[in-house]
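One protein chain omitted, others in place.
We just call them A, B and C in the order they show up, numbering each chain from 1.
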Amino acid sequence: MNAAQINAFYAEAFPGASAHVEHADGKTARLRLPFNPNSTRPGDTVSGPTMMALADSAMYALTLSAIGLQPMAVTTNLTMNFLRMPGRADLIAEARMLKLGRALAVGDVLIRADGAESPCAHAVVTYSIPPKKGG
Amino acid sequence: MNAAQINAFYAEAFPGASAHVEHADGKTARLRLPFNPNSTRPGDTVSGPTMMALADSAMYALTLSAIGLQPMAVTTNLTMNFLRMPGRADLIAEARMLKLGRALAVGDVLIRADGAESPCAHAVVTYSIPPKKGG
Amino acid sequence: MNAAQINAFYAEAFPGASAHVEHADGKTARLRLPFNPNSTRPGDTVSGPTMMALADSAMYALTLSAIGLQPMAVTTNLTMNFLRMPGRADLIAEARMLKLGRALAVGDVLIRADGAESPCAHAVVTYSIPPKKGG
Partner (left out) sequence: MNAAQINAFYAEAFPGASAHVEHADGKTARLRLPFNPNSTRPGDTVSGPTMMALADSAMYALTLSAIGLQPMAVTTNLTMNFLRMPGRADLIAEARMLKLGRALAVGDVLIRADGAESPCAHAVVTYSIPPKKGG
């Protein structure tokens, strides 16, 4: 799947989601999450759960771009390190595939405030790929 | 802070949040997240980001119950393992403090569908505690 | 496999290992690592890698006690939080199974200095279970 196909799938499967897939090629993916004042926490900065959802969504997009539409691919592990507060900004997530196996896809995701050099969060995410039917 | 005080703080600081603190005593905390059909994913089950937000919220409540109101306590690390799909159910999160230091609080959280014995997710969460002013 | 069988397998497969399986029943496992002055770090305390190896060994023992002898079960993810320095002491590791699936086993491990109440480390460990041949 390419970025446009993944965005179309996200719009249908996750009506509330607002992250936009800008690029996805099976090896890397790039998503943008527009700033939303409803997704802040004390300190006037994008909340942690918002960034975790973005990291998960970025690795899902990367996995779908590698294996095709498999809605039942599910996250099995997500490790998030919060590094700096992003403030009130669009967030850019860049995912990189570390391993694409038959059963598991593992990648990491760097999240930056748009225009910033230093990352505000880093995630490692594992997706479980459902076995093919028929075979 | 006790459960009622934390619920009052959550209602003000996170207007969209719907998890309810049922118990918090500095060593353990228990939260309930009512089922919300807007928080599902393909497979008709509560979404992963919803469970991550609940785990984070449970460790935040546990930390506040131990150290008092410190809105700027922030998550530094969250590791989530997804174990089973919870389906369409209220979720119960039980947090346990593993270490309460001066700078860091570390705990783990088990999430179960209400009434289920087996957990659907497990998280380990670290909060950074801001240094006291004045001293 | 029971504790004695796992200890016999460990002695053959890992000649340098010194952790002793005291109990393993498929749901929990308990291992003891005798204090070894060659496994310390600055601060005169058991080193971090020694505790990581113990956590991994505890989850391996728990997994083997659940599924039988599968030498090619391998760790896919290990998340370790170091909580307190154990000092110069035997370490006790207690592992608990969180999920035993067909392809993955997930558990957590608490490590304490022998006789201490508070844990010095906590781990979450995932093992990949090789598919059965033949079928």
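In this text, a residue touches a chain if its C-beta (ideal position, glycine included) is under 8 Å from a C-beta of that chain, and two chains touch if they have at least 3 such contacts.
Keep in mind it's a predicted model, so treat the numbers as computed, not measured.
Chemist: Where the complex has a chain not shown, which of A:1, A:106 or A:129 is the residue touching it?
Modeler: Hidden-chain contact among the options goes to A:106.
Chemist: Determine and list the chain A residues touching the chain excluded from the picture.
Modeler: Counting only chain A, the missing chain is touched by 77, 79, 81, 83-84, 98-99, 106, 108, 118-119, 122, 124, 126.
Chemist: I need the residue numbers on chain B that touch the omitted chain, in ascending order.
Modeler: Interface residues of chain B facing the absent chain: 76-77, 79, 103-104, 126, 128.
Chemist: Going by the touch rule given at the top, which residues of chain C touch the chain that is not shown?
Modeler: Missing-chain contacts on chain C: residues 13-16, 38, 41-43, 47-49, 52-53, 56, 71-72, 74-82, 85.
Here is the rule we use: only the chains that are shown with their structure count from here on.
Chemist: Nearest 5 degrees is plenty: how much rotation brings the CA atoms of chain B onto those of chain C?
Modeler: Between chain B and chain C the superposing rotation measures out at 180 degrees.
Chemist: Quick one: report the Å distance separating chain A from chain C, using the average Cα coordinate of each chain.
Modeler: 32
Chemist: Any idea how many Å lie between the Cα centroids of chain B and chain C?
Modeler: About 27 Å, centre to centre.
Chemist: Taking each chain's centre as the mean position of its Cα atoms, how many Å separate chain A from chain B?
Modeler: So the centre of chain A lies 22 Å away from the centre of chain B.
Chemist: Can you tell me which residues of chain B touch two or more of the remaining chains?
Modeler: 77, 79, 81
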